[in-house]
Structure formats: structure tokens, C-alpha cells
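Up next, chain A:
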Amino acid sequence: MSLRIINARLIDPASGRDAAGDILIDKGRIAALDAEARAARAERSLDAGGLVVAPGVIDLAARLREPGEEYKATLESEMEAAVAGGVTSLACPPDTDPPLDEPGLIDMLRRRARAFARARLYPVGALTVKLQGETLTEMAELAESGCVAFSQANVPLQDTQMLWRALQYAVSFGFPVWLRPAEPWLSRGGVAHDGEVATRLGLPGVPSFAETIAICTILEIVRATGARVHLCRLSTEGAVAMVRAAKREGLPVTCDVSAHHLHLCDVDLGYFDSQCRLDPPLRAQRDRDALSAGVSDGTIDCVCSDHTPVDEDAKHQPFAEAAPGATGLELLLPLMLRWGSLNKRPLAQTLARITCDPARILGVRSGRLELGAPGDLVVFDPDASDRIVPESLKSQGKNTPFLGYELPGRVRATIVAGKVVYERE
Partner candidate 1 sequence: MDRNPQLNKNGELQHLLSIEGLPREVIERVLATADSFVGVTEREVKKVPLLRGKSVFNLFFEPSTRTRTTFEIAAKRLSADVINLNIAASSQSKGESLLDTIANLSAMQADIYVVRHASSGAPFLIARHVKPHEHVINAGDGRHAHPTQGLLDLYTLRHYKKDFTQLTVAIVGDVLHSRVARSLIHGLTTLGTPEVRVIGPQTLMPSGVEALGVHVYRDMREGLKGCDAVVMLRLQNERMRGALLPSAQEFFKHFGLTADKLALAKPDVIVMHPGPMNRGVEIDSSVADGPHSVILPQVTFGIAVRMAVMSMVGGASA
Partner candidate 2 sequence: MNTLPDAEKLCVQLADMIRPQLTQNTAMIGLYTGGVWLAERLHPLLGLAEPLGTLDIAFYRDDYHQQGLARDPKRSNIPFSIEGRDLLLVDDVLYTGRTVRAAMNELFDYGRPARISLAVLADRGGRQLPICAQYCGARLEVPAGARLRLRRGEDGRLSLQLEHGS
């Protein structure tokens, strides 16, 4: 099967290319570009006049809710959501039920994903058994089954000795560890950023230093062990500064932020809007601005959706009792485009944070338009915008603070391994 796309505005964030061109995908891989692609024969040809063609979006955190929480979402519904949002690869955190701590679970998940043939799935294995922080998982086994990294998801390790041992063990095999920096005692019971808004609303707060203290701990252990750590979902100004310094020092750390935290802050809680109940909590405006600056200057390597479908009942609760999280797979690209235009960043740089940069962290060849790279593409109209309504979301979770927003970027086609897996007129 070969596919040729012509007359596109071809953007390759890795090289910075943003120019008109053509692309040919053959046998699942990028086979030719521009004149050579234009001259080639293909079984299918798409005319992408007026549209952007870029590497498919890579999302480092998307919960599919399988296994165990199929009432919230299923692999089918969320994979449809992924490709509708131009996402061609996604990593799923291990906080399923049961957690992804056994090779059998990984096998089953990957088999289901392959059979469904939408986006590529990269499971992140549990760092400890049942995420309980007591026993290491069989990381080598899990890696063989296809785990790309190991993580505690949103369940931070309380025991710092366990953290030290886990990083020592992971580094022995060269496995990356993805950690959500949250000091568990300081985070305990908190549901909102500890600040003026939480004070006004009478909500228990999570102080910013719950995050920075955890980063401090993690960085010290990274210094001692040399483990490769990816810090997930930064939320504070202090965290950005610490990562910036750590990178300058040469520590093997990377980090990401959720798209929600680039756009929203605690003020958006309004009158207890449970759609804004997120983990980590939405923080102050200056934190949001610092995160945004971090994404601009590359301190923050990439932006993810932190996709967390939640059923309606779980959100129809008083703020503190509502389940945290927001659906985001379909909003990641539009939210990045919105961020790019608000911050006047070139489109190629904006897209880098959701394509080649996360690819680098995953250690995969996708995310770039170069010969031989996987034929994963997104075709979108940068000038069209859509109003976000529950009915327009393919995800089973309709929970998003962006309901009612008009967001830019309409995905017209999503291509995985040269196959069109999503198409919209």
C-alpha cells in the first residue's frame, strides 16, 4: 500500500522545515519527499492544498482505562479519539486496574491495540508492584513485553529509599523512569493549588513546594545514580527553574507539562468547576506563564494531553470529591496550536513539542519527516476552528474544562504506517 500526499504545507519540526511539498509513504514508511514524491506513482493520492501535513502527534500520557475501568472508557473509544485528534502514538501510564505490572497485561493491551489498528500504543510499566511502592516490578521482563519506561503514574513513592533503589535498578538496564514529582505528605488531602483561590473557595491546598521538594529529591538521586528520569506534568514556576538548572548541569532529565496547565490556572476554577479538578492542580497565573516560557525555550521538552476520561457521575460531585482529570487526546493538537498563536511561536516549533520531542523521549523514530521514518502523519487545516461540545468528542470521557471553547486546527486525516485511519471532510 502506498500513499502520496501532494500540494501540502509540509512541516517537519525536527528540521524546522515549513514549506510546500509532497510526500510519499510506501510499505509503512516515508519513502520520498517533494519532487521525487510528486513523480512517484501511488495506490492512493491525496491533495492537501491549503492543509498542513506534519508528523503525527505523539502523546506521552493518555489513559485508555483498560484494563479494569471500561465504564470510563475503552481502548476502542479512546483509540478513535486519538486518531480523531491526529495522535498517531501514545504512551499509556500504568495506573489501570490492575496496574500494568505484569507482562501478561502488557501483551494483552498491545495485542488489543494492534488488532484495532489505530494509533501506536507504548505502555509504560509500573515501577513497583501494584504501584504500592513496596516491591520492584520485573522491569526487564516488562521491557521485553514492550514497556518503554517505568512509572508510578500519579501515585508517588512515599519511601525515598524505595525511590533510590528503583532508580538504581532501572539504570542498571538503562530503562528510563517517568516520575510525577509530588511529595506525598505535603500533597495529602489537597485538591487545589494552595493560594488565594483555594483560600477563597475553602478548598484544601497542595503547596507548590510539594512539587519542588519532590524534584529536589529526585534530582539528588539522579545525581547519585545516573538514572534517566523524565519528570511528568510540571505545574510550578519553581519546578521549571529547577529543571532548567538541572539540564544546564548536564543531568539526564527531561520533562513534560499537560496542555491544560499551559492554558488554565486556578482562577479558572470559578465557582467550583469540577472540570478544573486536575492532578496536579491548576496553579497560579505566574506558574502558568513560567510553564509556557519553559515550553518556548525547550526547558520543558514536550506537552502531553494527560488524557483522563472520567464518567459524568464522577464529575458531578462537590469539587473535592470529583474525580480528577480531563479528557484531552482530541484537544492536544488544537490546544498546542492555540498556545502557539497566543505566544506567537512558529508552527514548526509549536509542533515539535508534540512530535519529535516526545519521540526522542520515547526513543522512537517517528515524529519526523525523513526518509525511512514511520509513515505517521497528521493532515490538518490550521485556519479552521471547532467549538468543543460533548457530542463532537469521540472519547468516552466528555470531561474537559474547554467545553464551549472555540479551538483552532481541524484534523482532516490521520495516517498511521501509511494507512489512513481517520478522515474528515
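Regarding candidate selection, all candidates are chains of the complex that A comes from, given by their letters.
The working rule: a residue touches a chain if its C-beta (ideal position, glycine included) is under 8 Å from a C-beta of that chain, and two chains touch if they have at least 3 such contacts; residues count from 1.
No experiment lies behind these values; they were computed from the predicted model shown.
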Response to the item:
Touching partner of chain A in this complex, from 1 or 2: number 1
Item to complete: Mind listing the chain A positions that touch candidate 1 in their complex?
Response: 194-196, 198-205, 207, 268, 270-272, 274, 313, 316-321
